[in-house]
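A protein chain is absent from this complex, but the other protein chains hold their places.
Labels A, B and C are assigned to the chains in the order they are written; within every chain, residues are numbered from 1.
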Amino acid sequence: MEATSSVETRSDFTRFIATFIYAVIVAAGVAIVFAKTTSPGGARQMMSIDLDIWLFAGITVAGIALRYFFAAYSEAVKVIACLGGFLIFTIGHDPMTRYLTLSALLFAIGMYGMVKSRNAVRVLMSIELMLNAVNINLITFARYVDPAGVKGHLFAIFILTVAAAEAAVGLAIVLSIYRNLATVDMDRFNLLRW
Amino acid sequence: MNAAEIYKLSRLAIFWLSVTFGAVWVACWGVGVFIPSLITGKMPFLLQVDNPSTTVVFIADLLRSLTPILSLLVFIPINAMFMVLFERRSLALFTVRMGPNRHGFDGLAQTAADAVKLLFKEDITPRGADAFMFTLAPIIFFAPSIFGALPLLAAVTNNHDLFKVANLPTGIFYILAAASIPVVALVMAGWASNNKYSLVGGLRSAAQAISYEIPLVLSLVTMCLLAGTLDVVEIVEQQKGGILNWNILGGGALSGYDKLAPYWLNLVDTSFDTSAMFGQFYPVPWLSSIMAFVLVICTVLLFGLYLTGACAEINRIPFDLPEAESELVSGYNTEYSGIKFAIFFLAEFTNLFVVSSIATVMFLGGGDNPIPKWILDRLPLEPISNALGSLLSPLIKDLMFIDPATFWAAFWVIVKVYSIVFFAILVRGTLPRFRIDQLMDFGWKRLIPLALILFVVVVFARTWVVCHG
Amino acid sequence: MEFVNVQELVSTGVAEALAFYFIAALAITLSIGVISDKNVIRAGFLLIGVFGGISGLFFLLQAQFIALAQVMIYAVGITLVVVIALMLTNPRLQNEEAEEEAIASSEPALLKFLDSIRNGFPGLVAWIAFVTVYMAIRSEHWEQSTQTIGEDNIAVIGRALTTDYSLPFEFASVLLLAALIGAIMLAKAEKVEDTDTPREGIESGSN
Partner (left out) sequence: MSTEIKSTELKTDEMIINMGPQHPATHGVLRMLLTLDGEFVKHAEPVIGHLHRAQEWQGQNRTWFQYQALIDRVDYLSGMFTSWAMARSCEVLDECEVPERAEYLRVMVSEMNRISSHLLWLGTYLIDLGAMFGFPFYPFREREKLLDLFEEIAGQRMMFNYIRIGGVQRAPNDAWLKRLKAFTEEFEDRVDEYEAIVTENPIFLKRTKEIGILPLSLAKQYGVTGPSIRASGTDMDLRKTKPYSVYPKLEFDVHWLDKPEGGDTWDRYILRIREMRESNKIIKQCLDMLPTEGELSGKKQNAGLRVKAGEAFSSVESPRGILGCYVISDGKDKAIRFRWRNPSFCNLSVLSELLVGSPIADIMAIFGSVDVILPDVDR
């Protein structure tokens, strides 16, 4: 094992590059949406799909505003935004859409946690959350589209199995790394860095 | 042990149990039958209403459907109070002491007094504890024992209308899932207490529960395999007809001998070929007969396996490592006091009762009486039961009183359950505690392989024998 | 004496919708707790709540078997292992985020600004993912069946697992076995040679 004495958590340069790449992606996304909406027929096409796109935009803006004005209560903001958004998106729709939306939301939350967390065990927890969201999806389709068959149930069972295996191995790896490095911080798992 | 003490103990048991069941029955009948009938105007001898409004019917219906859970809510605390007293008196009996005998008549009110004391005790949350989790843990510990017991209700009361809950085809699986939840509460309690002893206790209970759940579940799965269903009500139905038909004795593998015994013993005229009938139960006569006895041995072993696993699952001596007094002070509940501690205590005894009930339903035939049918038929019981039936039938029919069949089912269930409870107390009074590594070794190297072997043997033996014929 | 069934009275879907929204609110709140609670062990316990809620959803979707398996495998098994792993890797029960904030306060303004953009990015990614999936859900229309899942669902599952799906079933069991062995090998503590324990030292000293 490499016996480096000290490791920087994150160099300024890496940080700068990463931020730059993110910014480019955001800009590209904004540009695409802008081009779509301003192109002839584009706006009408998007309008005709649903009014929801404007809802999304509104909620995005509101979310960013909330994030900056109520940074101290970020968890409460997240909870309120998610619950409120969920209610807005599902109220008045059929049960199947409700379940699928919940599944999508939980998947997104899991994704957020996976990207954001520095603790390796929390990353594993987020992955479990995403797998569960998928399970909801499968069972929903099994219930509303194909109640006579059991394919959805079977896939859910296999996902349970894979999740169990994944948790066992993942946690064993985390424990093993912890034993060697005395940390579970994802940013410090840099044995294979360069 | 002396006769006087045993007499006192049994007197106590009979008195308490009749009080318990009286209370449960009064509550259930009152809420489930009397009030709904009264408000919908269907109660005989009282005000009659022709067309009750929808709201009234809805309320009546709601009350009626809440009866099973109400029966558990009444039964569990009173019964746990009795079990605590019963355990203390039995242990006193084993250990040449007096036991609680002052409060109330012969110590009857002792646990009630303890409960009242605990309710009024100061409820302390230690500094540095996670108050939310600390409060949540006893609730999570207690709730599953109520919900888990629900499917058992119909099974032990001879499928009585008052105690039927929503049909659960996954009955035993549901019970097992509910039974696996409390361990979360133990870990939670151990961690939230901000106490090292509690934490170690919680972690130990997690390790122990995960290891011993496997033999426990495997033994029950094997029994389900014999029965061919997961529904507890159906499992109990199959086992009716005396001790030879119970799951503990091969799950009806001996039913051929049971059915043919009266002919062989010349109790009935044989005007037909008994060997043909024998072949109906045992397709390949010699091999099948041997396999029937193999099945009996396997199921007896499985019963022992279940009891061992259950003992570990509910943290009884010799597996009470999570709360080992001499090592971990009191394990996960070291920091608990007052009502929260009382809930832990209540739930532990309720869990003991629930696992004993599961054993009764899965192995000991539920509410079935142990006397085989062909003996029972020769006893002069018929005139008595007929007379009793004709006497009670209007009451049973109109007022939905408990019928004799349900009464006897409940009676036998209680006898069986309390035999197992008494056995658990006897074990507690005898054995020292395992060490944690020995406990794990015992679980993984002895019980799990044994359970797997028994499973395979039962699978093969089952194909040669017609069970529950 | 006849009584009307409660289920019939409330089978218009209102009860189901209420139950759904209750469970959904619980699951969403707790899952946000899972990803953002400062105390990781607490987050582990909240995860149990999320899985419990999801198992409730499965009950609503008439998938009893999956719901119970969910409770047994996820809510108890996996999460417990997760919590234990957390306790083993975080013995002093520290808050992991505290360190990050300390770094943030001692940085130059530009980096702070860059960090603030970057910190907001996972949220944006997740939001876009949600939007995409939601649009897909809304734009597609499935033929919904009016049937309900039968009571013999568990028997059908069992039969399917042992006939049509026996190969995946076997693969899954092999995967589990491999995972089991791998986990044991990984987590097994290496034996440290103890050459100079105090007892032996004293013994040799006395001779």
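Here is the rule we go by: contacts are C-beta pairs under 8 Å (C-beta built on N, C-alpha and C of every residue); 3 or more make two chains touch, one makes a residue touch a chain.
As the structure is a prediction and not an experimental result, all values here were calculated from the model.
Contact with the undisplayed chain is limited, among B:Val19, B:Val116, B:Leu431 or B:Val456, to B:Leu431. Across B:Arg11, B:Arg97 or B:Arg378, the single residue that touches the chain missing here is B:Arg97.
Against the chain not displayed here, chain B makes contact via residues 91, 94-97, 196-197, 200, 317-318, 320-321, 324-327, 329-330, 428-438.
FYI, only the chains that are shown with their structure count from here on.
The chain occupying the central position, as judged from C-alpha centroids, is C. With centres taken as mean Cα positions, chain C sits 14 Å from chain A.
Averaging Cα coordinates per chain places chain A and chain B 45 Å apart. Between the CA-based centres of chain B and chain C the separation comes to 32 Å, rounded to the whole angstrom.
Shared interface positions of chain C, defined as residues touching 2 or more other chains, are 65, 69, 77, 81, 153. Counting partner chains per residue, chain B has no residue touching two or more of them. Residues 1, 3-6, 9, 39, 41-42, 45, 48, 64-65, 68-69, 71-72, 75-77, 79-81, 83-84, 87, 151-154 of chain C are the ones touching chain B in the complex.
Interface residues of chain A, counted against chain C in their complex, comprise 9, 12, 15-16, 18-19, 22-23, 26, 29, 49-50, 52-53, 56, 60, 63-64, 67, 74-75, 78-79, 82-83, 86-87, 89, 94-102, 104-113, 115-119, 121-122, 124-126, 128-129, 132, 135-136, 139-148, 150, 153-154, 156-158, 160-169, 171-176, 178-179, 184-185. Listing the residues of chain B that touch chain C in their complex gives 33, 36-37, 42, 57-58, 60-62, 64-65, 130, 133, 167-170, 173-174, 176-178, 180-181, 183-184, 187-188, 191, 199, 203, 206-207, 210, 230, 398, 400.
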